[in-house]
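Missing here is one protein chain; the remaining ones are kept as they sit in the complex.
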Amino acid sequence: MTKGRLEAFSDGVFAVIMTIMVLNMKVPTETNFAALRSVVPVFLSYVLSFVYVGIYWNNHHHLMHAAQRVSGGVLWANLHLLFWLSLAPFATAWLGENPHASEPVAVYGVVLLFAGIAYYILTRSLLRHHAKDSALAIAVGRDQKGIASLAIYAAGIALAFYRPWAACGCYVLVAIMWLCPDPRIERNVRE
Amino acid sequence: MTKGRLEAFSDGVFAVIMTIMVLNMKVPTETNFAALRSVVPVFLSYVLSFVYVGIYWNNHHHLMHAAQRVSGGVLWANLHLLFWLSLAPFATAWLGENPHASEPVAVYGVVLLFAGIAYYILTRSLLRHHAKDSALAIAVGRDQKGIASLAIYAAGIALAFYRPWAACGCYVLVAIMWLCPDPRIERNVRE
Amino acid sequence: MTKGRLEAFSDGVFAVIMTIMVLNMKVPTETNFAALRSVVPVFLSYVLSFVYVGIYWNNHHHLMHAAQRVSGGVLWANLHLLFWLSLAPFATAWLGENPHASEPVAVYGVVLLFAGIAYYILTRSLLRHHAKDSALAIAVGRDQKGIASLAIYAAGIALAFYRPWAACGCYVLVAIMWLCPDPRIERNVRE
Partner (left out) sequence: MTKGRLEAFSDGVFAVIMTIMVLNMKVPTETNFAALRSVVPVFLSYVLSFVYVGIYWNNHHHLMHAAQRVSGGVLWANLHLLFWLSLAPFATAWLGENPHASEPVAVYGVVLLFAGIAYYILTRSLLRHHAKDSALAIAVGRDQKGIASLAIYAAGIALAFYRPWAACGCYVLVAIMWLCPDPRIERNVRE
C-alpha cells in the first residue's frame, strides 16, 4: 500500500520533470533552419537530462520492485532524491544556453552528483529494513556502478573549470554506462 | 507490476504533454474577437497535437493491455516513444505561429515521423517476448495502418518545402485515419 | 483494467490543469498590498476555475465509479471532455485580466458550455453500454442539473455582451449548484 503510493507519487514527479524541461527550448522567432540550429545546444542538454531522468526512473522502478518494506525514513530519502532531480530543469537550461562555460557545466555536475548521493542514501535506507539474502540486497549488490558514477561526476565537476567539453563527456559516459542493459537487472525483471 | 508502473508513468507523461501544450496559446492583450482571431492558428495546431497525443494514449493503452510481459528493453523503447512525444509542445508552438512556413511544418512532420518509428520499435520489442498466437500479436497484426502513417508523414515532410498546406493536410489525414474506430480494437476491448 | 487506466490518465490531466492555472498569477514586482490587490481579479478567476475542475473531477469520479464497462467510443468521449477542460487555463487567464470586458467573459462561458456538452456526451456514450436499471443509469437519472447548467451557461454567454458581471454571476451560480451535496450521489458513495 505505502509502497504503491510512493511509486505513484514518484512517477508523477518523474513525469513532470521530464516534460517541463522541454519548455526550456524556446520557439525560434524566425522560420529557417539557421534559427533552429541555435536551439541545438539546448536540445542536446535536454536529451542528456531526459536520458538521466529515464535512467533514474528505471533504477527506481527496479529498486522499489525488489523492496518489500518501506519506512518513514525511506519516504524522506525518496523525497530527497526527487528534490535533486527537480533541479534538473534549472541546471539543464543553464547548461543548454552556455555549454562552453565552466560554471553551468559544473553546476550540472553538482546536481548529478547530489542526485547520485541521494539515490545511494535511498538504497541504504531501504537495505536497513531487508535481510542480507533478500531480493533487494541481491539486486543492489555491491553497487560498484553507482559508486563509480559518483567518482566520474566529481571528476567532471573539477574538469569543468579547465575543459568544459571534457566534463560534458564525463556526464555522457555515465549515462551510456547505465543505458547498457545490466544482466543482473534483466534477470530480475524476467523472474 | 512492472507493466502497471510503466502504464502509470506513461500516463503521467501523456497528461503533462497534453496540458502544457495549451500554455503556447498566449492570452491576447486586447479584449476583442479580432485579437482572439490571431490565436486561431495556434489553437488549430493545439487541436491537432491534442488529437495525436490522444491517439497515442489510446493505442498505447490497447498495446499494453494486450501485452503480458515487459522486459528492460521495453522500458527503454517506451521512454524513446515518450521522448519524441515530449517534443510535441515545441513543434506545435513553432507550427502554430508559422503555419505557412516550410521549416516549422517540416519539423512538425519529423517529430510525428520519429514518434511513429518509436511506436513501431516499441511494438517490435514487445512482440519479441510474445508468441505468434498471443493476444498481443493478434492485436498488432500486420500493422499496415502504422506503416502507411510513416509513409504519409514522410510525404508530408517533403511536401512542406513546396506546399506547406498540403503537408498539414497529410498530418490531418493520418489523424483522421486513426480516429475512425478500428473494428479489431473494438472487439479487443469488448472481450 | 481499461477503466482504471482511463481514470488514472484523467486524474493526471485534471491535476495538471488545476495546478498550471496558478502560473497565470504573475508575481507582483512591488512588495506592498496595493500590488497584491492587482492580482485579485486573476485570483478570483482562478478560484472559480479551480472549483469547476474540482466539480468535474468529482462528477467524473462518481460517473466512472458507477460504470462497469468502457468502450473505445467512451475513451474518445473522455478525451473530448479533457480537451475542453484543458482550455480552462487560457480562458481563465483572459477572464482574470479583463473581468469587465465582454469577449473574455463570453469565451469563458463558451469553454464551460462545451465542457458541459462534452460531459453530457460522455454520459450518453457510457449509458449505451449499460442496462436501464444499472447503477450507472440510476446514478445519472434524468440529469436535470446538467441540462439546467447548459442553459445557464448559454444565458451567461448572451449576457456577457450587455452585463459582463451578470454573466460571471451565472457561472458562479452553476458552480454553487454543483457544490451543494447531492443526496443521490452521497447515497451512492455510502453504498
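By written order: A, B and C. Residues from 1 in each chain.
Following the convention adopted for this analysis, a residue touches a chain if its C-beta (ideal position, glycine included) is under 8 Å from a C-beta of that chain, and two chains touch if they have at least 3 such contacts.
Predicted, not measured: the structure shown is a model, and the values here were computed from it.
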{"item": "From A:Phe43, A:Phe90 or A:Tyr120, residue that would touch the chain that is not displayed", "value": "A:Phe90"}
{"item": "Among A:Val27, A:Val51, A:Val70 or A:Ile152, the residue in touch with the chain that has been omitted", "value": "A:Val70"}
{"item": "Hidden partner chain, touching residue among C:Val16, C:Leu85 or C:Ala175", "value": "C:Val16"}
{"item": "Residues from chain C at the interface with the omitted partner, ascending", "value": "7-8, 11-12, 14-16, 18-20, 22-23, 25, 27-28, 31-33, 35-36, 47, 50, 54, 57-58, 61, 65, 179, 181-182, 185-186, 189-190"}
{"item": "Residue ranges of chain A at the interface with the undisplayed chain", "value": "1-2, 5, 8-9, 12-13, 15-17, 20, 23-24, 70-73, 75-76, 79, 82-83, 86-87, 89-90, 93-94, 97-98, 101-104, 107"}
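Please note the rule applied: only the chains that are shown with their structure count from here on.
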{"item": "Copy-to-copy rotation for chain A and chain B - C-alpha atoms, rounded to a multiple of 5°", "value": "90"}
{"item": "Where chain A and chain B are represented by their mean Cα positions, the distance between them in whole Å", "value": "26"}
{"item": "Where chain C touches two or more other chains, by residue", "value": "12, 15-16"}
